[in-house]
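Below is a slice of the complex: some chains, not all, each in place.
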Amino acid sequence: MINQFSLEERLEKLGLRLPALSKPAGNYVVVNVRGNIAYVAIQFPKFNEEMLYKGVLGKDLTTEDGYKAMQLCAINVLAHIDAAIGLDKVAGLNHVDAYYRATADWMEAPKLVDGASDLFVNILGERGVHSRAIFGVDHLSRNFSVGITCTWTIYA
Amino acid sequence: MINQFSLEERLEKLGLRLPALSKPAGNYVVVNVRGNIAYVAIQFPKFNEEMLYKGVLGKDLTTEDGYKAMQLCAINVLAHIDAAIGLDKVAGLNHVDAYYRATADWMEAPKLVDGASDLFVNILGERGVHSRAIFGVDHLSRNFSVGITCTWTIYA
């Protein structure tokens, strides 16, 4: 277990800022702990309540934009896990489902999702290692370009 | 643990009816218990074997229709969990993945999925609380407008 883990400091070392916790848009919770698993609701590229990175990859957004959008989704996940449980108390990230919207000929999905994957590993080391699935969808809430859903294992 | 939990009575109090258990459409089971988790196959807005709420939100169906469609998906989940395990024996709902088909400009996904979320919470209270992901897809089996997949934690 890591003591005195400061998410804000770790993000600052990477030149990144910690947003305020996003609010649920319906009758659900963002972090749901059952047994030794924490289930996290879909997170979008919001910063405080500002909705960023809307649109379609390959048309409205570049792959580099998408990388930053995925990074911001991951930051929101970490902010919520830290607030609800404490990053000291998580054994590790399990799996990430990553969704994006793109033009028919845009083919950079793995690079895109590394925006989230790199951040999890950079912040948490081995505890940030995960499996993942990526697929392109038709719609995401509020016209966002990307989103991620993930689960975590908590120390017993 | 709640004793003598009657799903049918609880649904009736909300003016809702309990359908017959839907049948798998392939080589899988609807409820698969491994360890202390129950995994539930995708459920659609069927009532008995009648396929309801087909089509596309924003064209063939209103948001209110979609809310009821999501509610019916959730009722099918509860029917299966109750038959396979007993709702007395579940510690709680973990996470819901919700899928829908919609026109490009339809933007009511959170209201839609509250059809399922509200039902889970209304029937089960704290045990019905969950995280969720929502995304719009290209196709769903039999032209359904919506579907949900979820997992549950069972008392050890």
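Quick notes on this structure:
The letters A and B name the chains in turn, as written, and every chain counts its residues from 1.
Following the convention adopted for this analysis, a residue touches a chain if its C-beta (ideal position, glycine included) is under 8 Å from a C-beta of that chain, and two chains touch if they have at least 3 such contacts.
Bear in mind that the values here come from a model prediction, so they are computed numbers and not experimental data.
Summary of assembly composition: all chains derive from one sequence, 2 are present in place, and the complete complex in the structure file consists of 3 copies.
Just so we're on the same page, only the chains that are shown with their structure count from here on.
Of all residues in subunit B, those touching subunit A in their complex are 36-37, 91-97, 100-102, 104, 106-107, 109-111, 113-114, 117-118, 121, 129-138, 153. Of all the residues in subunit A, the ones that touch subunit B in their complex are 25-32, 34-35, 37, 39-42, 97, 99, 137-143, 147, 149, 151.
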